[in-house]
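Here the complex is missing a single protein chain, while all its other protein chains stay put.
Just so it is clear, A and B label the chains in written order, and each chain counts residues from 1 on its own.
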Amino acid sequence: MSAIVKTVSAFMTVPMMIFGLYVILHGHLTPGGGFPGGAVMATAVAMLIAAFGLSQSDARKKDAFSLFESIGLLAFIAMAFVGLQSTFFANVLAGHGWIFGSSVSYGPNPGYLETGGVIPIMNFAVGIEVFAALSAVMLAIMLHRREKHD
Amino acid sequence: MIDAQMLAVVALVTLGLSAVVFRKNMIKIVMGISVIGSGVNLFLVSMGYREGSTAPIFTASRNAWMSLPTPQALTLTSIVISLAVTALMLSFAVLFYEKYGSIDTTKRRLKQ
Partner (left out) sequence: MKALRHLTMAAFFCFLLAGAMYMHGVGTPERTQMDDYFIKSSQEETGANNVVTGILFDYRGFDTLGEASVLFAAASGVILLFRRKRNEQ
């Protein structure tokens, strides 16, 4: 691609990543959550691939994305197991004052970040998983096409 | 009397199914399946809509008259699964192209 496309996409990568992280971390307060935020972050990777093409180390990057995909899913399941003292997927952190544990009363409020119990942690795990899964899929297809063309 | 949302659902499902039935290009068939999925998602969300309601989010909301949250949650599930299925179908199309030299579904001859 041309120098303009490369420069603009290099500048835009950081805001896109930060917006994706914002959508993930505010998933229990505003529209969004792990799935849309992870998709936004994967879009940044797609833009980088489209602008800069593939490099020699992309096979290892695909393996790293695959590893992060597994880590995200395992963290999600582990957070489900945390609630096992009552039931699977029980929200044990909500309203107990520890991390993300402020209690909320019914009704509209301006939105407090330290609420939600296990929900923000699960959102983050799912966000990592979606980001890594979509990036790994794109990298796998692109690497395959490059091998066929060479 | 037909609601506008239902008309849109009918149009989307018919368009997608027409693409699946009449097109021979595999990419266009995948696009048709995605359009059918969009129609079904629109159906689910509009079934959970209440007259004059807001989104079911309490952050700085004006009132507590909210549309039904369960169809929206299940629609989110449906969107993610349709994304995964689309990725799988497109990669099958790539493999089909490499094996047969074409993505035309009527030409199923091995590449020489």
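Basically, contacts are C-beta pairs under 8 Å (C-beta built on N, C-alpha and C of every residue); 3 or more make two chains touch, one makes a residue touch a chain.
Small disclaimer: the values here were computed from a predicted structure and weren't measured.
S.K.: For review purposes, identify every residue of subunit B that touches the missing chain, sorted by number.
M.R.: Answer for subunit B: residues 1-3, 5-7, 9-10, 13-14, 17-18, 21-22, 46-51, 56-59, 64, 66, 68-70, 72-74, 76-77, 80-81, 83-85, 87-88, 91-92, 94-95 touch the chain left out.
S.K.: Touching the missing chain, which residues of subunit A?
M.R.: Contacting residues on subunit A, toward the hidden partner: 27-31, 33, 62, 66, 69-70, 73, 76-77, 80, 88-89, 91, 94-95, 100-107, 109, 111, 115-119, 122-123, 126, 129-130, 133-134, 136-137, 140-141, 143-144, 147.
By definition in this document, only the chains that are shown with their structure count from here on.
S.K.: Starting from the mean Cα coordinates of subunit A and subunit B, work out the distance between those two points in Å.
M.R.: Here the centre of subunit B sits 23 Å away from the centre of subunit A.
S.K.: Contact residues on subunit B for subunit A in the complex?
M.R.: 55, 57-64, 76, 79-80, 83, 87, 90-91, 94, 98
S.K.: Within the complex, which stretch of subunit A touches subunit B?
M.R.: Touch residues, subunit A against subunit B: 29-31, 33, 35, 39, 107-111, 130, 134, 137, 140-141, 144-145, 148.
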